[in-house]
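Notes follow the structure.
And then chain A:
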Amino acid sequence: MDRNQLVKWLESPAKMGHKYSLHAVYFCTGCGIIEVPPSITARWDAERFGVLPSASPRHANLFLITGYVSVKTLRAIIQTYDQMPEPKYAVGFGSCPINGGMYWDSYNTIKHLDKYIPIDGWIAGCMPRPEAIFVAVTHLWTLIDKDMADGYKRYRKHYAAYRANQEKALPGLDWPPLFPLEGSE
Partner candidate 1 sequence: MVNPVLLLAVPMGLAFTVPVIERITGRVSRWVPVAAMLFNLVLCVRLIPAVLEGPVIVQLGGFVPPFGINLYVGPLGLFFAGLIALAGLVISVYSLTYIRTGPLARYHMLYILLLVGATGVALTGDLFNLFVFFEILCISSYALVAYNGDRAGLESSVKYLIQGSVGSSMLLVGIGMLYGIFGTLNMADIARSVGMVDQGVLFVPLIFMLGGLGVEAAIFPMNAWLPDAHSSAPSSISAVLSGIAIEVGLYAVARMVFTVFGISDLFLFLAFLGVLTLLIGEMCAFAQSNIKRMLAYSSIGQIGLILFALAVASGVTVTGGLFQFVNHTFSKGLLFLSAGYLIYRSGSMEISSLQGMGRRMPLTSLAFTVGSFSLVGLPPFAGFPGKFLIVRGALERGGTVIVVLTGLVLLCTILEGAYFFRVVQALYFREGISGGSGERAPAAAAVAMILLMMLILALGAYPQFAETFLRSAASDLMGAVEHVGSVL
Partner candidate 2 sequence: MTGVEIILAAAFAGALLTWFIGRTSSTAGSAFAVAVLLALTALVALLHGRVYETVFYRGFLGLPMSLRTDSLSWFFAMATTVLAALSGIFSLSYMKDRKNTGFFNTMLLLVNAAMLGVVFSGDLLSFFIFWEIMSWSTFLLISFNRGQGVNAGLKYIVMSLVGSMAMLVGIGWLLGAFGTLNIARLSELIPSASGGHQLVLLLLFGIAFGIKNAVMPLHTWLPDAYTEAPSPFTAVLSGMLTRMGIFGFLLILYVMAGAARVLHSPGSTVPTYNVVLAWLGAVTIVVPTFIAMLQNDAKRLLAWHGIGQGGYMILGMAFGTGMGLAGGIFHTLNHAIYIVLLFMSVGAVQHRTGGVRDLNSLGGLARKMPVAFIGALMGISGLIGVPLTNGFVSKWMIYRTLILGGAPFLAFAALIGSWGTILSVYKFLHNVFLGQLPSKYENVRSSPVSMKIPILVLSFAILLFGILPGLPLKVIDGIVVSFGLPSLDVSLWGIASEAGTLNTVNLFAALAVGVLVVLAFVRILGRSERVGQDSNYSAGCGVPRDRYNYTARYYDPLFRMISPYLKDFFSTLYDGLARGIGSLCEAVRMIYTGYVSSYVMYILLFISAMIFIHLTWNPW
Partner candidate 3 sequence: MTFLNEYAFYIGAFGLILIGLLTILLRHHLIKLIIGLSIMETGINLFLIAIGYISRGTAPIFPVDGGAGTVMVDPVPQALVLTAIVIGVAVLAMALGMAIRLHGHYGTLDMRRIKELKW
């Protein structure tokens, strides 16, 4: 561990903790999940970066949405994201969450995931290879360092808008708002 790192640790341990302890919820919505097992096992070994699959969103701070998002899975995604403790980071994996990808004209697919939850970064490709995950992780480190991975803050700030979008996509949304709707935009 070089001196620079040590200074950083002493300056803001929380930030460094978040950087090097990214416990991820892999959301197996689509084909993208196929790339995750290699990334966490012996071939690529994500654990050396501190990235560890996590069973419960309560333990995690990284949300990896791997693949297309149907209307049905959107519910689960929103709930899971809501249940993660802050600070939390969401990353879209593959082209489908970005703009629908090959399902761009499907009636039943969510095209722009970032209308519903804030996304801190995207991994483009169909499919991206495991290396891309690590690139994304290192990018995320930079963002965290610069306090730019602030999706959770945006979510809180613009919760009213997000909530409105969510309700539009999911008629009959049956859980209470996470934050008071009055204070946000």
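Following the convention adopted for this analysis, a contact is a pair of C-beta atoms (placed from the backbone, for glycine too) under 8 Å apart; a residue touches a chain by one contact, two chains touch by 3 or more; residues count from 1.
Picked so that all candidates are chains of the complex that A comes from, given by their letters.
Quick caveat, the model's predicted, so the values are computed rather than measured.
J.: In the complex, chain A is touched by which of the candidates 1, 2 or 3?
T.: 2
J.: Give the list of chain A residues in touch with candidate 2 in this complex.
T.: 27, 56-58, 75-77, 79-80, 82-83, 174-175
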